[in-house]
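Take a look at the structure below.
One protein chain omitted, others in place.
Take a look at subunit A:
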Amino acid sequence: MQIEFTHKQSAHCENGVVSNLMRHNGFEVSEPMVFGIGSGLLFCYIPFLKVNHAPVVTYRAMPGFIFNRFAKRVGIKIKREKFSNPESAKARLDENLKKNNPVGLQVGVYNLLYFPDEYRFHFNAHNLVVYGKENDNYLISDPVMEQVTTLTEKQLEKVRFAKGAFAPKGHIYYPTAFPEKLELKSAIIKGIKQTCREMTAPFPIVGTNGIKTISKLIRKWPKKKGAKVANHYLGQIVRMQEEIGTGGGGFRYIYAAFLQEASQILENEKLNELSKEMTQIGDDWRDFAVNASRIYKNRSAQDDAYNKVADQLEAIANSEAAFFKKLKKAI
């Protein structure tokens, strides 16, 4: 049993699943559109939580939020379900495939065998689409992969019931009802407004203030934590920013692409200008990554090198603060 499904690669898994499921249902919505309308862009430092023995920063909204906001804003309905036991999770999946309905699943990455070993960490917020079943094999469209792939029943069960933070618990989701026409214009405005609000929020761990907080922490790391740990922490920040899924520059390029597309839909030339500015900010993030990598490549912990990348982050925080003020005025 195989559902006619077009696999289109995307940068980020959640946008990609949504965009591919929308296309399957007859609505062409690009990945940046999903990301922008769902207010995916963010910066947040999460204190007290450590992943891979290093502090956690995120450049995007919480898993699941992007699709929920997108759905609400363009007027589609989605159904989400979690399960306490694998049998009923599998039954619900098979039932949907029988009805020719491809579904999105939240899975853990650690046991996804088609990923290279180096990428298999205990990260539970990955998303993919199942679009059919042949004998014992589920047909998988993983948006970050170039090609479609398969997983056996057992392999799929294992990733659907991965444990740890954000455990997927068999999480399955799919759109159930669509409007005649998507409400793109108002959705874009709502999406942008929320992003502006979050990025300029007056809390020390969120948005541009969060970036400043991290830059302050970076200055302290070499003395407080020693060269080895400081390098490890810095490496983790760059990985969160650039590892598969961000489209480059910690999602800033995807956001710039969204603003460009939005400027045409809203016929607002200012957004096009701001798209260019966002691209420049993305470039600044890439420069930060390059300089940070020089530090951990040589495994050094000279204070001035750390101060230099911290300065860079502070400058980025300032330009983003100015940027989101302008963006708010532009719509």
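Everything that follows uses one rule, which is that contacts are C-beta pairs under 8 Å (C-beta built on N, C-alpha and C of every residue); 3 or more make two chains touch, one makes a residue touch a chain; residues count from 1.
The rule we apply is simple: contacts and distances are computed from a predicted model.
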Name per UniProt, for the chain absent here [options: "Amino acid ABC transporter permease", "Anti-sigma factor antagonist", "HTH cro/C1-type domain-containing protein" or "Chaperone protein HscA homolog"]: "HTH cro/C1-type domain-containing protein"
Using the touch definition up top, pick the residue from A:Glu95, A:Asp136, A:Glu243 or A:Glu269 that touches the left-out chain. A:Glu243
Tell me which residue among A:Pro32, A:Gly104, A:Gly132 or A:Gly191 touches the hidden chain in the full complex. A:Pro32
I'm checking contacts with the chain that's been left out. Which of A:Arg80, A:Arg197 or A:Lys276 qualifies? A:Lys276
Out of A:Pro47, A:Gly164 or A:Pro179, which residue would touch the omitted chain in the full complex? A:Gly164
Sort through A:Ile140, A:Ala292 or A:Ala317 and give me the one touching the missing partner chain. A:Ala292
Pick out the residues on subunit A that sit against the missing chain. 9-11, 32, 50, 52-53, 110, 114-122, 144-147, 163-165, 167, 231-232, 235-236, 238-239, 242-244, 247-249, 253-254, 256-257, 260-261, 275-276, 279, 282-283, 286, 289-290, 292-293, 296-297
